[in-house]
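Only one protein chain is missing; all other protein chains are in place.
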Amino acid sequence: MRILTLRDLEMAGARGTAALYPSQTKIMVGMATCGLASGAQEVYDALLNEVSRQGVDAVIRQVGCIGWCCKEPLVDVLSPGKPRITYGEITAKRVPKIVEALAQGEIVKEWAIGRLDGDENLIEGTKRSYLADDAQVQVMNQVPLYKEIDLFKDQVRIVMRNCGIIDPRSIDEYIARGGYLALYKALNEMSPEEVIEEITRSGLRGRGGAGFPTGLKWKFTRQSKGDTKYIICNADEGDPGAYMDRSVLEGDPHTVIEGMIIGAYAIGASEGYIYVRAEYPLAIEMLTIAIQQAEEYGLLGQNILGSGMDFQIKLSMGAGAFVCGEETALMASIEGRAGEPRPRPPFPAQSGLWGQPTNINNVETWANVPVIVARGGDWYARIGTETSKGTKVFSLVGKITNNSLIEVPMGITLRQIIYGAGGGIADGREFKAVQTGGPSGGCIPAELIDLPVDYEQLTQAGSIMGSGGMIVLDDRTCMVDLAKYFFTFLKGESCGKCIPCRLGINRMQKILTDITEGRGKEGDIELLEQLAVTVKGASLCGLGQTAPNPVLTTIRYFRDEFEAHIKEKRCPAGVCRELIEYSIDAEKCTGCGRCVRVCPQEAIVGEKKKPHVLDPALCIKCGACYEVCKFGAVVLS
Amino acid sequence: MDASDFSVSDIEDILGHHPYGSDVSLIAVMEELQARYRYLPQDALILLSERLGVPLSQVYSVATFYNVFSLVPRGEHLISVCLGTACHVKGGDKILDKIRRELNLESGDTTEDYRFTVEEVRCLGCCSLSPVVRIDNDTYAHLTQERVPKVLKKYQPATGE
Partner (left out) sequence: MITLTIDDQKVVAEEGMTILEAAREHGIYIPTLCYHEALKPYGACRLCIVEFADERRGARLVSSCSFPAQDGAVIRTNSPLVLEARRMIIELLLADCPDVKAVRELADELGVEKSQFEPEGEGNDCILCGLCVRACQEIVGVSAISLINRGIEKKVKPPFEIASSVCIGCGTCVFVCPTGAITLEDIGRPRLAHEWHSEFQARPCRVCGDHYLVPESVSDYQELLAEEEPS
């Protein structure tokens, strides 16, 4: 059944609303990849069983990323008239108690971590309260409201607006929350030029990393001459440490699709591709379903919403190559070739897929489009800084207490992110630096913690915004090892076409390997800097051009660590295997023997309840003993 | 590993089921072949080149460029150890070493009995759960060296090998 009129959309929306807010209790389980990896399937199955066994009148739904990644598996309960309660770290064993409580109109307070009294429909600018009768919710009021919780206080969820709220497999639920209203508005009330104008006014910049003004890119592509124009969504999220695109695709695929259709209208494109990396099978599944649903509703295909516009989207799969995140390599891959970039100009806007004008944007960029078209560019531009408008989704991971995705306005400081949302450094350790922008970025040291996060500020500090990965490092992270890690990664991912990248990165990686293994020599730092100039300046594509960034920032801010490795053959953080030694502190060792059991080399000996001894000659430095010791008796020197 | 597992009708089957009809993507078809046989048989690639009208040299260059493809048979279970930045910083390389030791893999990535192939990936996108390892369709979060033997046992037959 095709959607042609506003009335049709409203009817689908009504169905969605009924599903979102049913008359009985709705239990939601976060079942994106993180949830599933933490055991959400077992929890979901247990819930189905228990609800049936206890004869409770409740429906159980699957939702995407609820946003509290470190507390997975997450189970949310929404009873009519009551606040939505989030339960964290739920196992199948805990399910019966939750269902029992629910049957009695109560909650299990010790597992309840958050409460929502209502939600917001960002597209229509309306709010909905969940509450009917205040008196009944006293116990629930003891559960902290999301907006009072550090992790969520500063967040503004535009891109993630539907994640964790809708079932990503339900187009009706997407429509219930204002979905496809922006498309309707664009096709019926705006000209393509007006759409581009709105995007330009919003100040939206490419969220994939380069930060190129989106409106400008659309304008160039619209102005280019070609028989067929293409739209591409770059879902090849290859930066290690970044998973925001995956979460959007798994939790709310239609926001990307709607964004692309609006973009196709603005640019005059008739075909679109979503290039998804092979490592994201669930995202591929969600997109396949969503595209099919959109086609069934006539929102994709011919004569969309009766406007005469034709547009179809195909899925194209990556096959395990980081370089295919680079736009010309990505297009080569869609064309069925090896992912070798080519020189630009010509830019894809002039000559892209099969030589035709092509507009490529990242997942997060597309996800912003419906909201901007619905609420207006000026509304969007009020968020963020002078040069960097809107919000950014960051993956805050590493040595931080709250490992999670966060969506915050541009301009928020690193301090607010790390000590606010992040909850500070994990295990009470010391904050050392944060790596941003993945292998193309750099590290920002602790002394720059008050840096506001936007495109220009990060670039000036020597790093880049990149796709939004923020890897927090503590005093136990070796910055030299990290620089080597990035070069090892890039060496394996370089397509090998151009000399500076293929041969230059190889040499830089070798030098860093020598340094981390105790073979560093005087002049190594200078040689790295010298090579960096050529690799940065002369490489064909962005991979090579940004490859030296991590090592350049670590030399800039942590030169002393380099010098310790080179001159003293010492690793201050205790990481580089050739430069450290494991031993047992006799004063702390209780002789429990756990380490002996896990040692693959039988390098630890000792009598029960007496301090044990580690033989460094046999030790292969696997770290298993360090991992299991509960007394901190295994030390690194 | 019996290379004669490949049959001509399989290619026709894959091409016939392609969602985009005649506008077939070479890489998508190759990924299906890889999934079916756990590697890309030479004959299959030659046939594919003929059917799609794509030079064999291009097919071969694609087969050797991308990580997903293997020209030699892979084990029954694919162990993907994530060595993304978050996993690296939380000791992912130690988990990889532990897995390789458990499976007696000195060099090479596939066990002699073709039960397991171990590969490094960067990254699986589960960064808040690092270190992460994926075996076939199962993802294991917050993995420790201690838990590795138990996890591997799930993929070994009950009677033991």
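Labels for the chains are A and B, by order of writing; each one numbers its residues from 1.
As a working rule, a contact is a pair of C-beta atoms (placed from the backbone, for glycine too) under 8 Å apart; a residue touches a chain by one contact, two chains touch by 3 or more.
What you are looking at is a predicted structure, and each value in this text was computed from that prediction instead of being measured.
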Contact set of the excluded chain (shown chains only): A, B
Absent-chain contact - pick from A:534, A:583 or A:601: A:534
Hidden partner chain, touching residue among A:201, A:342 or A:476: A:342
Sole residue of A:502, A:556 or A:569 that reaches the chain not shown, by the stated touch rule: A:502
Contact partner of the left-out chain, one of A:491, A:565 or A:594: A:491
For chain A, the residues touching the chain missing from this view: 321, 338, 340, 342-343, 345-346, 491-500, 502-504, 506-507, 527, 530-531, 533-534, 537-540
Residue numbers in chain B that touch the chain omitted from display: 42, 45, 55-61, 64-65
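In the analysis below, only the chains that are shown with their structure count from here on.
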Where chain A and chain B are represented by their mean Cα positions, the distance between them in whole Å: 24
Chain A residues touching chain B - in the complex, by the definition given at the top: 33-34, 36-38, 69-70, 72, 237-243, 246, 278-281, 314, 316-317, 319-322, 333-334, 336-339, 395, 397-399, 403-405, 435, 438, 469, 471, 473, 477, 482, 485-486, 489, 495, 598, 600, 622-624, 627-628
In the complex, chain B residues that touch chain A: 20, 23, 25-28, 30-31, 54, 58, 61-62, 65-69, 83-91, 94, 97-98, 101, 121-130, 132, 137, 139-141, 144-146
